[in-house]
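Removed: one protein chain of the complex. Kept in place: all other protein chains.
For subunit A:
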Amino acid sequence: MKYAWILSWLLLAAWSTQAATLVVKPGPDALRKAISSARPGDTLLVQPGFYREHSIQVDRRLIITGTGMPVIDAEYKHPGFLITADSVIMQGLQIQHTGRSSISDIAGIRVSNASHVTLRNNKILDCTYGIYLQNAQHCLLEGNTVHSGIKNEINGGNGIHAWKCDALQINSNSISGHRDGIYFEFVTNSGIEGNLSANNQRYGLHFMFSHHDTYMKNIFRENGAGVAVMYTREVTMTDNTFIQNWGDASYGLLLKEITDSHITHNRFIKNTIGIHMEGTTRVSVQRNLFQDNGWAIRVMASSSGSQFTGNNFIGNSFDVATNGTLMLNEFHRNYWDKYDGYDLNRDQVGDVPHYPVSVYAVISEKIPSAMILYRSFLTSIMEQVEKVMPSIIPDQLKDDQPLMKKLEL
């Protein structure tokens, strides 16, 4: 009898938590009222229309689905959504016009201290911060469009900003016109896949203290300063495209204090500097394409133990530049279009080593003003002389087995 009581109570509890579907139509405070009347597990179907609402807190487990892209407008004054509950799903909403503030970070959607949140196919337009994740775990951001049109990096925020998170998946989003496209700080075990980050004022992707992360198949195009990865261990970067990061202070990929990482099968096309490495340890750079860059790779002498294997260097102004004579990194079996050695035994590997650092790269690295002689006839003569009698270029930096033919990547 006692058990029957408990059983019936449990049944009642199960029945009462069964999900209901609520339809939300435009009206004053419609969304806020709907959320406060909903029970955990309910679905809110947001009808198309214009919702002039802001600072909406989602504090229970809800599925908020927009049909026909309803617009939530924060009137350039306030933040948009704040999600504080676990397992919230938000999809198909357009959130726009948050306020701007230099004191607090105002975001279109902020996820705070929550896990398993899914944000899918939302449009976030003209917000200071697009999606802001703080202390969130196992969240999925998929197919969102985050766009803003800031003029300089001081006023703007980041497209997707993640701080102190774990196990995030950021897939197929498109981010443009923010300060940093994607910003990671203390984010671990996460994946960034198939995103497009373009025309951001500062970095397409900015990565700090974020260990064990993977980013794949992303495109970083025309960002103010390219992509920066700093102070991080065990990052994997595969199949990404770094293109047209072309400007006075632009990098395709800036690596600073990176340890035990893999850069594989990426494409670096038309960047001022393809990869800039500073203080890196044991980074393997394999099967990448470097094409039409100003400098393909700049390896500072503070980097060590890196392997450059099987890369294609085509049409770069300078293939490799370095700032010292010490070189603790190895170059093996790369294809250099500037290699002019021979291959007598026809094993497709050149018989004489290739020295990828050109003399003019050394000079301009040491004395930047020497760049004024760029493309002068004298410098091309110096290159030829140095090829015959190397004296200025660092002789430790060489590829002993340069490939004769371009690699198929």
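Observations
Throughout what follows, a residue touches a chain if its C-beta (ideal position, glycine included) is under 8 Å from a C-beta of that chain, and two chains touch if they have at least 3 such contacts; residues count from 1.
One rule holds for everything that comes next: contacts and distances are computed from a predicted model.
One chain of this complex is left out of the view, and of "FecR anti-FecI sigma factor", "Formate dehydrogenase", "ABC-type multidrug transport system ATPase subunit" or "ABC transporter permease subunit", the protein name its UniProt record gives is "ABC transporter permease subunit". For the chain left out of this panel, the touching residue among A:230, A:349, A:370 or A:407 is A:370. Of the listed positions A:49, A:191 or A:294, the one in contact with the omitted chain in the full complex is A:294. For subunit A, the residues touching the absent chain in the complete assembly are 246-250, 272, 292, 294, 315, 317, 363-364, 366-381.
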